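The complex appears here without one of its protein chains, the remainder shown in place.
Now for subunit A:
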Amino acid sequence: MTTLTPILTKNWDLPNSFTLEGYGDYSAAKKALGMEPDAIIQAVKDSGLRGRGGAGFPTGMKWGFIPQGDGKPHYLVVNADESEPGTCKDIPLMMANPHALVEGIIITAYAIRANHAFIYVRGEVVHVVRRLHAAVREAYEKGYLGNGIMGSGFDLELVVHSGAGAYICGEETALLDSLEGFRGQPRLKPPFPAVAGLYAAPTVINNVESIASVPSIVANGADWFAGMGTEKSKGFGIFSLSGHVTRPGQYEAPLGITLRELLDMAGGIREGHQLKFWTPGGSSTPIFTEEHLDVPLDFESVGAKGSMLGTRALQIFDETTCVLRATLRWTEFYAHESCGKCTPCREGTYWLKQVLKRLEAGQGGEEDIATITDIADNILGRSFCALGDGATSPIYSSVKYFRDEYLKHFEIGGCPFDPALSTVWGPK
């Protein structure tokens, strides 16, 4: 049986966990500043840490791509845009434990030799923005940020930068454009940010949880981290359970835990109901059903079953939920958030929305199922960035597992579900 491993969440129940007093003395940063920067990069490589923002790219390898001795400024940008539907881990992490992030930033910036770092946080979370500013201020006051930090020769400026409402700004190159003061639209890759990122200088962009995990690796060693998780998906991560579960919330566990195990801890599906479908890692990851309860939640195993680990955003829906309704609503999200730069995504998400509306209202026909998968075929792999690809996930996977439910809508000329039954206050 897999058990929980509170590390980043460990101090969250202290009333002052978000202050230096409730966090600790930045001993990992102190240790790091006494190490060779390359040794830190090597330790993170050895730990097996992979990006916690969704794609799972090896973090140490990404840092290793930064050209050294190139005479250019280097930048570290933390992706705190957290807007993928279902994803709700970075926001409580920054609310309760912002110093883990700040300490991780110091270590990372030192390792990649950056003297300027940014936290790009979505704007719609004012209290989290307050907590970040307060943590950064405390760190400056203690001499953990600024010039010659902790008595070393290393200087680091850290800026908290609030976004303004755009899911696409979570895409790393759109984020950079936004941080430079432009519309947040993705850039062509290559060049990758490690070569030409912020202000065309070498830049590392990492997710909040990735960076916040770094102090624990420096403090406890790469082997300690690699001792958790699976062979290729090492370490721990925060799993976010939401929806029709008895006790939704944040569960920090080794990668490779299963939904069955997590549901056991969370008191199961809400009383009197059964699991119908779920997302392993946000709305851009194809949905799973009951048959996937025992799939280890690691990058490889989830991929092998046709979905993605993504952000471990486990949105749980029981048998009262109409899968067409869910698919339509996610599709409306992608249409709303499409940045408009490329045609397949801009037009495709619009048309998907139109056809799905008809389908959900029971006014479509069987040929419309082919229409939506055709449109998806014209988006997937043909879009400029991964937002377009993500938009096709609910389409393909809902048709794959719930074709009958699509048909049922035409048969009865409407939706067979009563949305009142799905609500928190619905009849038991």
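The rule we apply is simple: a residue touches a chain if its C-beta (ideal position, glycine included) is under 8 Å from a C-beta of that chain, and two chains touch if they have at least 3 such contacts; residues count from 1.
Methods note: contacts and distances are computed from a predicted model.
Student: What does the UniProt entry say the missing chain is called, choosing from "Anaerobic sulfite reductase subunit AsrB", "Lactate utilization protein B/C", "Fe-S cluster assembly ATPase SufC" or "NADH-quinone oxidoreductase subunit E"?
Tutor: Looking only at the record, the undisplayed chain corresponds to "NADH-quinone oxidoreductase subunit E".
Student: Can you say which of A:49, A:88 or A:112 touches the chain missing from this structure?
Tutor: Missing-chain contact among the listed residues: A:88.
Student: Tell me which of A:171, A:209 or A:252 is the one touching the absent chain.
Tutor: Touching the chain that is not displayed is residue A:252.
Student: Looking at the full complex, which residue from A:110, A:299 or A:317 touches the chain that isn't shown here?
Tutor: The single option touching the absent chain is A:317.
Student: Of the residues A:167, A:288, A:384 or A:402, I need the one that contacts the missing chain.
Tutor: Of the candidates A:167, A:288, A:384 or A:402, A:167 is in touch with the missing chain.
Student: Considering the complete complex, identify which of A:66, A:156, A:266 or A:309 is in touch with the unshown chain.
Tutor: A:266
Student: Contacts of subunit A with the missing chain: which residues?
Tutor: Spelled out for subunit A, the touching residues are 3-7, 9-10, 12-19, 22, 73, 82-88, 90-92, 95-96, 116, 122-127, 129-131, 133-134, 157, 159-167, 178-184, 199, 224, 227-228, 236, 238-244, 247-253, 265-266, 283, 313, 315, 317, 321, 325-326, 329-330, 333, 336-337, 339, 419-420, 422-425.
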